[in-house]
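A single structure is presented below for examination.
Here the complex is missing a single protein chain, while all its other protein chains stay put.
To keep things simple, chains are lettered A, B, C, D, E, F and G as they appear, and every chain counts its residues starting from 1.
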Amino acid sequence: MEQIEELLQRFRTGDTSMDEVLKKLRILPFEDLGFAKVDHHRALRTGYPEVVFCEGKKVDQIIAIYQALEKQEQSILLTRASVEVFDALKKEDERLHYNELARTITLEAEEKEKQGLVLVMSAGTADLPVAEEAATTASLLGAHVERIYDVGVAGIHRLLAHLEKIQHARCIVVVAGMEGALPSVVGGLARCPIIGVPTSVGYGSNLGGFAPLLTMLNSCAPNITVVNIDNGFGAGFSAGMINNQK
Amino acid sequence: MEQIEELLQRFRTGDTSMDEVLKKLRILPFEDLGFAKVDHHRALRTGYPEVVFCEGKKVDQIIAIYQALEKQEQSILLTRASVEVFDALKKEDERLHYNELARTITLEAEEKEKQGLVLVMSAGTADLPVAEEAATTASLLGAHVERIYDVGVAGIHRLLAHLEKIQHARCIVVVAGMEGALPSVVGGLARCPIIGVPTSVGYGSNLGGFAPLLTMLNSCAPNITVVNIDNGFGAGFSAGMINNQK
Amino acid sequence: MEQIEELLQRFRTGDTSMDEVLKKLRILPFEDLGFAKVDHHRALRTGYPEVVFCEGKKVDQIIAIYQALEKQEQSILLTRASVEVFDALKKEDERLHYNELARTITLEAEEKEKQGLVLVMSAGTADLPVAEEAATTASLLGAHVERIYDVGVAGIHRLLAHLEKIQHARCIVVVAGMEGALPSVVGGLARCPIIGVPTSVGYGSNLGGFAPLLTMLNSCAPNITVVNIDNGFGAGFSAGMINNQK
Amino acid sequence: MEQIEELLQRFRTGDTSMDEVLKKLRILPFEDLGFAKVDHHRALRTGYPEVVFCEGKKVDQIIAIYQALEKQEQSILLTRASVEVFDALKKEDERLHYNELARTITLEAEEKEKQGLVLVMSAGTADLPVAEEAATTASLLGAHVERIYDVGVAGIHRLLAHLEKIQHARCIVVVAGMEGALPSVVGGLARCPIIGVPTSVGYGSNLGGFAPLLTMLNSCAPNITVVNIDNGFGAGFSAGMINNQK
Amino acid sequence: MEQIEELLQRFRTGDTSMDEVLKKLRILPFEDLGFAKVDHHRALRTGYPEVVFCEGKKVDQIIAIYQALEKQEQSILLTRASVEVFDALKKEDERLHYNELARTITLEAEEKEKQGLVLVMSAGTADLPVAEEAATTASLLGAHVERIYDVGVAGIHRLLAHLEKIQHARCIVVVAGMEGALPSVVGGLARCPIIGVPTSVGYGSNLGGFAPLLTMLNSCAPNITVVNIDNGFGAGFSAGMINNQK
Amino acid sequence: MEQIEELLQRFRTGDTSMDEVLKKLRILPFEDLGFAKVDHHRALRTGYPEVVFCEGKKVDQIIAIYQALEKQEQSILLTRASVEVFDALKKEDERLHYNELARTITLEAEEKEKQGLVLVMSAGTADLPVAEEAATTASLLGAHVERIYDVGVAGIHRLLAHLEKIQHARCIVVVAGMEGALPSVVGGLARCPIIGVPTSVGYGSNLGGFAPLLTMLNSCAPNITVVNIDNGFGAGFSAGMINNQK
Amino acid sequence: MEQIEELLQRFRTGDTSMDEVLKKLRILPFEDLGFAKVDHHRALRTGYPEVVFCEGKKVDQIIAIYQALEKQEQSILLTRASVEVFDALKKEDERLHYNELARTITLEAEEKEKQGLVLVMSAGTADLPVAEEAATTASLLGAHVERIYDVGVAGIHRLLAHLEKIQHARCIVVVAGMEGALPSVVGGLARCPIIGVPTSVGYGSNLGGFAPLLTMLNSCAPNITVVNIDNGFGAGFSAGMINNQK
Partner (left out) sequence: MEQIEELLQRFRTGDTSMDEVLKKLRILPFEDLGFAKVDHHRALRTGYPEVVFCEGKKVDQIIAIYQALEKQEQSILLTRASVEVFDALKKEDERLHYNELARTITLEAEEKEKQGLVLVMSAGTADLPVAEEAATTASLLGAHVERIYDVGVAGIHRLLAHLEKIQHARCIVVVAGMEGALPSVVGGLARCPIIGVPTSVGYGSNLGGFAPLLTMLNSCAPNITVVNIDNGFGAGFSAGMINNQK
């Protein structure tokens, strides 16, 4: 930004020509042009957390990344984080919170009241880590989150018992492995957008989650969109965004 | 059979040796040995219809096959039969009945009262041809058949309205395309074996029926077995057999 | 409903016993119990259109379905409708509107001002039918819709020219065939939920749309959810719902 | 249940209005309504065992689940259970029985004579764990079970030696990996429903069991239905149900 | 050949240098070097027919190719040939023979007595075109060919009736669509190499022949090799070669 | 461009403030900023042709697109063009040339001598349309192109006869269907980059070109890169670019 | 056998009736009927070894199986055998030989001179275990085996150096991972049947051996058949059978 201001200043004082200014404008790294709108990360900072995907990174690397982020005072979310990572980071920053099931580490920039309602539902107990990742993420984006777990389609009455909450949610994240049929049933009961998250839970022809992924993509309910297998984070993020619309 | 009797007769009268008899027994075509139990078709004739798959066969061929079957007086089922085939066969045998939706031609050997209850359910109207093929087949095997159509999982209350019938069936054939979630939900409501029939109805990632096939195979309900995509005949046949167990 | 009221009345007057009431309540079809909340279609009528998928249905059938719907005075959407269908329905109801590219027929129940902003973007001209289906659907749900077409990732400057609109949308539907990379790029520029719609446009290893579907599911942008291949209707429906949150 | 009775009592005494009763009935959790027929688990208790899938659960969790079940006095089946799980549960309940090959733990509620005949057949020795899981499950549902193992299609005479049993079974579970051709051959010899169980036994293009799965789905015998890869439990459960029909 | 002789001649007479000869030898097109052993076509001419794959070629092109081949007096095989192609070629050469089922046109160079025994077996009538292509090809390579058709594994006794021929063949081509289990059963009965030919006959999860292809590749019989889907020609060619070994 | 100049002019004269200039710069559509380097199409115009993909477009649309391009005087390439398209365009512009096999229409902006050497090789006659598309494209980019057709790996001596040309090429496009092995063999003989083009030519397990695509991707020769199935245009374009490097 | 003889004896002496004999013949286990020809294992004993697949079996089990086989004096082959298995078996039988690369343990029943020529070729060093398994198997069936390793298609001259042996073989086993192109090239140079063995050697899009499997199935050489991925045993067995034809 300063670079451009300086350039324009020199142009006004006649120290540089029109041609020179135009040439520079074309070449200058976009960042320096100060295109705040293009800067994805800055855009997200207005309410959205910084996110670090920990899987495949070493503890040292994660600490270094964290230290760089921390200075900026926004909310922070670390996904797929082991206990080891948490123990190491905890020494850096006491404010951090760990959700062992979700494998998330979170830092909330300021204590704001959660608003709206994001419902996170799951079919089986094995789907919980993915469901919790979604719940934690949506919560960090400011959503009031409620969980309804262990409501598979083969025991439909347990699902129907939660009809009222289903109809009051602003967005519902439905996590399901095995045959992945839950989002369709919930989709027919709800008035809000549903985000289906297929999980790799199952065996045999489950295909590592492709079976429930295909089920959800082919749903006959019109209000269902889908994220990648086991991608609780993405579902929670979009759900949080939708919840914030209001 | 006569061949063996003759052989044994000659053995008793000393016209042939022990060695000769043993050698013949090993070589004689199995059919001639009269292994009635091995003869699949004869076994099935005790109550089960002869079946002709018409797709890919010419009208002439089908007539010829029919004339051979007809003499044997058992029930007959022709699947995947066009109106042209029916019109031609009708001239051969006035007793034939055509189900245009199912594309089946049937001849009931004797008018016996239908027994038990096979329920045929389907999710969408596009699944009807497959569902009707299953219904016709099960009926020809002697089952009392009832149909519950257009009960998708995205409108679960329409399904629940039929709870009583679901709980009284001896076997339920559930036909579904799209996401194929219906058998799981029905499986959780029923007390009898469920046979899932995935259909190739759908588009996009339906994969010609593989999406609902995978859904059904991965069902978390324990009482579901599955047949090939669009195989209404196979589902109806197995359902008819199960219904006959009682 | 009346059935239950009558039952309860008789219970109060002593004409029926507690046991009898409990038994009836268990058996009565759910619909008759008047579970309005369970009734998916009634729920959707509050603002959402009735939808008819025309593909595979005959003109006669569609007219019959339409006549049943029409009496109920809500908005109506017919998808995958040919010109023949429109010509026939037009005679039934002059108010109908046809979008030839989208192959949709629409009836808006009342003229309400469109609100919010749903952006529908597409990469190539061949993706337009799917994009238009999404646009028409979102509009019928009450969204103000703008279209930005022909902005592929291989000509990124054309996309960047629309930065401002991208940042003001409440929800963006991004339709793309070929490699399906557009949602990722848009996702990085936007602050709202993105719904990716892969199309079957392409050849070779496009796999009938599976290539862009996988691309979108694997996107590294956190605000992307996906619908089935060519499912412009589903994307438009969810986008309309999200837009209505505000 | 009590909740409803109480409600109705108050209605009869005039302490609550008709409107209030109707409103409550709509909202009350379904379970509380006492819809015995909808309650899948209770329905199954009439003869069917409670089932716990142990894979992925910790010993502590399984013990807790077991303790909850035990009080209800029905038969219990734990599948995919390690020796460690059995050793821990044995201390809780001496009556438990472990089938190491099948990895099942069973408790039979009452000693009833087994009835009918479920035949469990397998092609290779490597398929035994899946076959035993099927056999144990069917037995727990009350079936008299007989096993015929190591009868592959490449040695057809060994299979034919069992022709008589094949023709007397009420249901046959056929377990096969590799090419999965056994169900087709058995299907042609039997008069009862066949349930094929593909296993992940094999290598190369076996595709983790997809090769035998496809083989079974495409069988030209009309009396074959199929369950998921390695799903001995599901096959045994459906077979037990079919056997109970009589 | 003449080119090299001439070169060497000039070398001997001193008209060219050693260096020049070596340089030429390196560059000369291999064909001109007269590497008879490398010349695939010439090698095959010793007993093997010239082969023309007609699919996708115009009648004119096929006639031109035929005229070039004809001068060389060896046997000729045209595969996937329509009646139109045959009618046109017949005018060129009266000796040609057409097998309509196999869609092959053949010319036998000389009338030699067929030797050995290649058995061609098929499961269903729909597999006949592929089976006939194999039979015609093997015959043209000099094999005595016998056909056993319509012997599926679901009617095993029909197959066993042919046990003696199966045990006397030098090579057996087994053609099967649907589940493709026939080669495994035949493999267990035979003492010679089996060549499996999967066909694209079937529907649903047949996957255009991939289901029987996988079945055959995973066969537990040790004497089975496989060719491409519908590749009767390749199976017949290899079978003919094996039959000629003796 | 003019917009920016005007803006800067007003800034220099004091008619607008620094803040105003910076704000405008951020918002102005990128195109208007005159980022010539970002403009993909303009960049390519320096030597590269404009390209129109005709498949799926109507003749009217193509004429309209052509008329827009024509004014700009660069070379033009229309791919997947039918004779009908050519006949219609020919009336617009007599200079156009049609390659029927390649289905390309070309206009060369100026007659420049072709330079370097791009070799286009193919395995079978059925691969010719794709090979010719590659050849036409590379030629239009300025390459001297030579064709070596019908040199499959099963007749390796025919390939070796062209060794010298293979070693003098700057880039070789190798087109192959069936098993797609040709690029590997050529890769081992050449000193330049090889671009493999798999074609959908074949049947059975060819999978519409996926078999040769996988073959080429897994090649053990280090100098092979691959384009999409049947994508002769892309291969020719990259080959032309590589050839131009010198 | 004795059972039947006894039965016939009693028939001749009038101690049993014709009806009784016929009934018994139908029921007697086929084995007891003495259908030597049907007995697969006995048939193979005439020259073919007994085979034990060790993978997944415990050392104890293998010793038990070995002890049963040993008494029968034929050749024995154990495949996929670890050193541990060999060390344990060596104590049972000193005559055993271990090929560590092939992981085979062999016992040759009698020292016969090897005959004919089976060539085993492989592309890379990583393919050697599979190639050695094929070589060991073919040798045990009586074939003179020669090995040509490390001759990939990207260095075609190394392959051509072995032209003479290629043309003298009775059968060639070609083992290849990566792109799997070697069988096609060898097929064009040879006059005998080729058996292709794809291996799971490779990475990326190799798909665990499916890439070379597809390559080989789609080969344009007519004399190639294929076995399952990594199935060196099956290739060696069929090659040994073909070699024995002469």
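The working rule: contacts are C-beta pairs under 8 Å (C-beta built on N, C-alpha and C of every residue); 3 or more make two chains touch, one makes a residue touch a chain.
Since this is a predicted model, take the numbers as computed values, not measurements.
Judged over the whole assembly, touch between the missing chain and the shown ones holds for A, C, E, F, G. Note that of F:155, F:212 or F:234, the residue touching the chain absent from this view is F:234. When the full complex is taken into account, the listed residue touching the unshown chain is G:156, out of G:4, G:69, G:85 or G:156. Where chain A meets the missing chain, the touching residues are 27, 29-32, 35, 38-41, 55-57, 200, 209-210, 213, 228-231.
In the full complex, chain E contacts the hidden chain through residues 1, 4-5, 8-9, 11-12, 18, 21-22, 25-26, 33-37. Counting the whole complex, the residues of chain F in touch with the unshown chain are 37-38, 40, 43-44, 46, 51, 160, 163-164, 167, 170, 188-189, 191-193, 195, 213, 217-218, 222-229, 233-235, 237-238, 241-243, 245-246.
As a convention for this text, only the chains that are shown with their structure count from here on.
A centroid comparison over C-alpha atoms places D as the chain most distant from chain F. For chain G, the chain with the farthest CA centroid is C. Taking each chain's centre as the mean of its C-alpha atoms, chain B lies 40 Å from chain G.
Shown for chain G are the residues that touch two or more other chains, namely 35, 37-38, 40, 160, 188-189, 210, 213, 217-218, 228-229. Of all possible chain pairings, those that touch are A-B, A-C, A-D, A-F, B-C, B-D, B-E, B-G, C-D, C-F, D-E, D-G, E-F, E-G, F-G.
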